[in-house]
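The structure appears right after this line, and notes come after that.
Of the protein chains in this complex, all but one are displayed in their positions.
Per-chain numbering from 1; labels A, B and C assigned in written order.
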Amino acid sequence: MDDTVAALFRHTREQSVAFCSALCNEDYGLQAAEFVSPPKWHLAHTTWFFETFILKPHADGYRTPEPLYEQLFNSYYNGIGEPFPRPRRGLLSRPTVSQVLDYRAAVDTAVQALLDDATHAARREILGRAVLGVEHERQHQELFFTDIKYSLAINPLLPAYAPGAPIPGGEPPPLGWRGHAGGLLEVGFAGPGFCFDNELPRHRVYVEPFELADRLVSNAEYQTFVDDGGYRRPELWLADGWTTVQEQAWRAPLYWLERDGEPLEYTLYGAVPRSTGAPVCHVSGYEADAYARWAGERLPTEHEWELAAQAAAAPSGGVDSGHFHPRPATGGPGLQQLYGDCWQWTRSAYGPYPGYRPSPGAIGEYNGKFMSNQWVLRGGSCVSNSGQLRPSYRNFFYPRDRWQFSGIRLAKLSAAQ
Amino acid sequence: MDDTVAALFRHTREQSVAFCSALCNEDYGLQAAEFVSPPKWHLAHTTWFFETFILKPHADGYRTPEPLYEQLFNSYYNGIGEPFPRPRRGLLSRPTVSQVLDYRAAVDTAVQALLDDATHAARREILGRAVLGVEHERQHQELFFTDIKYSLAINPLLPAYAPGAPIPGGEPPPLGWRGHAGGLLEVGFAGPGFCFDNELPRHRVYVEPFELADRLVSNAEYQTFVDDGGYRRPELWLADGWTTVQEQAWRAPLYWLERDGEPLEYTLYGAVPRSTGAPVCHVSGYEADAYARWAGERLPTEHEWELAAQAAAAPSGGVDSGHFHPRPATGGPGLQQLYGDCWQWTRSAYGPYPGYRPSPGAIGEYNGKFMSNQWVLRGGSCVSNSGQLRPSYRNFFYPRDRWQFSGIRLAKLSAAQ
Amino acid sequence: MDDTVAALFRHTREQSVAFCSALCNEDYGLQAAEFVSPPKWHLAHTTWFFETFILKPHADGYRTPEPLYEQLFNSYYNGIGEPFPRPRRGLLSRPTVSQVLDYRAAVDTAVQALLDDATHAARREILGRAVLGVEHERQHQELFFTDIKYSLAINPLLPAYAPGAPIPGGEPPPLGWRGHAGGLLEVGFAGPGFCFDNELPRHRVYVEPFELADRLVSNAEYQTFVDDGGYRRPELWLADGWTTVQEQAWRAPLYWLERDGEPLEYTLYGAVPRSTGAPVCHVSGYEADAYARWAGERLPTEHEWELAAQAAAAPSGGVDSGHFHPRPATGGPGLQQLYGDCWQWTRSAYGPYPGYRPSPGAIGEYNGKFMSNQWVLRGGSCVSNSGQLRPSYRNFFYPRDRWQFSGIRLAKLSAAQ
Partner (left out) sequence: MDDTVAALFRHTREQSVAFCSALCNEDYGLQAAEFVSPPKWHLAHTTWFFETFILKPHADGYRTPEPLYEQLFNSYYNGIGEPFPRPRRGLLSRPTVSQVLDYRAAVDTAVQALLDDATHAARREILGRAVLGVEHERQHQELFFTDIKYSLAINPLLPAYAPGAPIPGGEPPPLGWRGHAGGLLEVGFAGPGFCFDNELPRHRVYVEPFELADRLVSNAEYQTFVDDGGYRRPELWLADGWTTVQEQAWRAPLYWLERDGEPLEYTLYGAVPRSTGAPVCHVSGYEADAYARWAGERLPTEHEWELAAQAAAAPSGGVDSGHFHPRPATGGPGLQQLYGDCWQWTRSAYGPYPGYRPSPGAIGEYNGKFMSNQWVLRGGSCVSNSGQLRPSYRNFFYPRDRWQFSGIRLAKLSAAQ
């Protein structure tokens, strides 16, 4: 198992750098909004995580290349000190990209040495934190994709991250429903292997019988909502959602464009014709909720989603598949598009499971302190790390957020109810 | 029952005016923040509610005294039209107080006539909406108290709403715990009589065994939290809460004052010495949550609170008791201070019960559209209408809100867990 | 002269109260924007001025009715202490109107006694400050009119301050020009009697020959500018003006309205048909400047205006004329509408005259500290105190301000140039 950790570490560290290799040097510093981070910052912060939580406590004689990195690349761990202000991450031209890669190399060497030291007194904690660091970096790899997409999209030149084009696909099959009997059941992580603290403790919940849509809502279906005045009818919206629609002047999903009357969508391949069959993506939780209300349905709860996913096929897809845009559903016997296309908004507020306990110390700030005002999303997207797809994974964002690959799966109570 | 409605209507309408009688004319227009409303506006809006939902659809020949009132006194019902901007309610010097009282009288007469018309074709709906209008006005009576307290408090003269002083009380007994066995149980309104749509449907929930504190957290206990650096230690706070603490420069509950080193509290009786034994009041959900974390406990869920309240003594207290400030706990066999002192923050996000359906039409905007980003409070306060205290009542505010009479009851999973 | 001061004091003090008598009690607290003050505050602040600068230093045994008034009714004199925040003046329901009138009466009695004391050691300073206090109150009388107009106008009921209607008038004569030879001349106050410190020292300026329009720009003329795309053409605007147009979404002067296609104007008489012949009023300096550029002319400098006014007929008009809206020009031999209709924007930034010295102490904050970023207006309006109209009077507001009775007089260098 120890060898696995070392291999996983190496692989993940290399993967992060590889994902950036399509960029030009100038892109590494881009931060087009407070809620995104520059690629260079992701590269440095994930390094900082290993340095802070493994090397500084456990690597004798380790010397940081620059003491100020402790502040510059701290994200939000108040237990470590006051982080550099988030909205200014894009203003750090120094350290340069090259210096950050050197920082990565230095930390990698030191971590590798620790992982190779089978007799280290703190071996158990080192291995545990290395795994956490890898999982942390996998999450930042996904953020890298969502953030650079957002930052490139504001440039009128609409640069592409990747060559090529989205997988076209055709029209999806008609939307069908899959029932679940509900009952007093268990949710939360249960397997061997890694999970985040917010997936624990596994616990019982009582759920009424329900049905889930067997695929995601498509662009064409969402267009019907738009054409029906979806963004102009307050009765379809939560009050805070309606306020946001007005303030932000939302009229369509985040990356929908028109040029000379032709519907386009900005993707990691640049601006391309908008696929009618592809799932609608980059909608906020408010838009997902309004669409569901307009359709006469609702969003699932996170428990419903997880119970259905427990009974479904094993996860597949994600960024290892090598495509950077969600694909149209193709049909099949069970629930389609659970993973690997768009995250799915639930109507569940993100909160602690009964008996939840964060880790002690600064590392306990990882998940627990965000358990207010955010909504849970379930599943995974085309840019998720394939190793993180599982039924119990809880993603969470503010309901106003749109820059993640977030889509819509409908739900309803079973008709028998 | 019809007579009861008419009597209830008369009583409630008179009560609203009576609560204002302690004010001087100049106070009726006060709005010291966007989230509070002037007393005059409360008097007019509750009247508008009867006019809009009963008289306009059902009273033949009814003529409004002023068509623009439809806009001026609409709170948030987009189905009726665009409301007058909320932050400007305090700028409506016209209609005058006297004109608003005339408006009330005209609407009262017309509603009374409808209630007396036992043969009206829409009698069932008229009665139902009259009851809803009364319950609506009871809620605004409570808001009247919380709002005028806030608006008077920003005046350096610190005017009192009421003569006299809070009931002093002594030190409360040591905090004890009351256990509940949990299980698969029912929550939601079940009785005869009125409830709001958000208390329905009654439904099953599974709850682990838990314990609730037998009284509210006192000012003295909260002072210990403050003295222990509670407002300076980010590790005690939810991330959004910590951001709010910084932005708002919170250092104590909303109405705590000091003068010449003496601890005071602004109350509806003016500034008075701060009672160490009285429950801490006017704290945000973030402060409640941080206090609980500091104390090693947590806030209850709304289901826990409701299940415990189902098993407790019948509600009592509220504004009919004639005191306008929460009182120190006195001790007793069961859960103390469930109602009539401070609302109790839960850690439950406000959302729909399984199968929840709002009413059709504009009146459906009453509750449902607020089901995001707010937290549920349970119980009732010293200024709640006594007729609204019940185990299933769900109050809801943003976790940053402090101007309600909101306090803290601690909870924990049962030790046996 | 001493009797004159006492008489002037009495008259002015009574006048302020009389101007308010058309209001209902609820109007006295209105403050619809940070830059306006409630009528009650004007009544109290002008009283505070006498209390602070005459009674407290010179009236033995004077006791203020309320020590906190020193803070509540201080406008901007940092030398006296930290003033109550300006944006919150409308939130002071206490002291009530009646209490403020009592405050006025108490201060009036005490000042009157001092003015009657011919042997007081500080008699010279007392008389001087009494005159300054009267002039100060006259300025606040004008602000009372502009402020209540603004505060009433935001009410959809569009209440009238005064019964009746503006003087209609017909179309003005064609716009003509009056030349001035320029040269090395003197500006600044030169007469006997009172002037403000910013009108001094009288000093020499060199001015090129110039011409002034013989009347103000009319509503009809301004409408042509609007119809010609005036608010959509950036080339007509100063950069800061264009930014303001965009931010404020300006499309017309402040109080222009339309109802069912009919052009209206909100006035102190309520909403009335917009007179084509009346001078355009309530335009910002930016709008005045843009209009002038569109017309191929420019605004006058304050020196040009003053030199022309020195040579013109004696001032007349103002609020004593009993009309509250500017009237159409009627024609005549010289410069029309210099005083008593609209203040006239100049393109002169408000600054100190050469050798300018403010008074020592807090009273020196009266004028000098505002000498940045504001523009000078000259003349006077229909709501100016008639006793303050004179060629050397310098009014000043930010170029974005529109709630004063401000209009446009064009200028140009003489053709011979």
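Throughout what follows, a contact is a pair of C-beta atoms (placed from the backbone, for glycine too) under 8 Å apart; a residue touches a chain by one contact, two chains touch by 3 or more.
Note that the structure is predicted; figures quoted are calculated from it, not measured.
Chemist: Counting the whole assembly, list the visible chains that the omitted chain makes contact with.
Modeler: Touched by the chain not displayed, across the whole complex: A, C.
Chemist: For the chain not shown, which residue from A:A44, A:A59 or A:L92 touches it across the whole complex?
Modeler: Checking each option in A:A44, A:A59 or A:L92, the one touching the absent chain turns out to be A:L92.
Chemist: From the list C:H11, C:K56, C:R251 or C:K369, pick the residue that touches the absent chain.
Modeler: C:K369
Chemist: In the full complex, which residues of subunit A touch the absent chain?
Modeler: 24-32, 66, 68, 71-72, 84, 88, 90-97, 151-152, 154-157, 159
Chemist: In the full complex, which residues of subunit C touch the absent chain?
Modeler: With respect to the unshown chain, the touching residues of subunit C are 76, 78-79, 184, 203-206, 208, 234-235, 237-242, 285-286, 289, 347-349, 351-352, 354-355, 364-365, 369-373, 375, 399, 413, 417.
Following the convention adopted for this analysis, only the chains that are shown with their structure count from here on.
Chemist: Once you've mapped the touching chain pairs, tell me: line, ring, star, complete or other?
Modeler: Per interface graph, the chains form a line.
Chemist: Tell me, please, which chain's centre (mean of its C-alpha atoms) is farthest from the centre of subunit B?
Modeler: That would be chain C.
Chemist: Subunit B and subunit C are the same sequence; what rotation (0 to 180°, nearest 5) superposes their CA atoms?
Modeler: Superposing subunit B on subunit C takes a rotation of 180 degrees, nearest 5.
Chemist: Between subunit A and subunit B, what's the gap in Å when you average each chain's C-alpha atoms?
Modeler: Taking the average C-alpha coordinate of subunit A and of subunit B, the gap between them is 37 Å.
Chemist: How many angstrom lie between the CA centroids of subunit B and subunit C, rounded to a whole number?
Modeler: It comes to 46 Å between the two C-alpha centres.
Chemist: Calculate how many whole Å lie between the centre of subunit A and the centre of subunit C, each centre taken as the average of the chain's C-alpha atoms.
Modeler: So the centroids are 59 Å from each other.
Chemist: Would you give the residues of subunit B that are in contact with at least 2 other chains, written as numbers and ranges?
Modeler: Touching at least two other chains: none.
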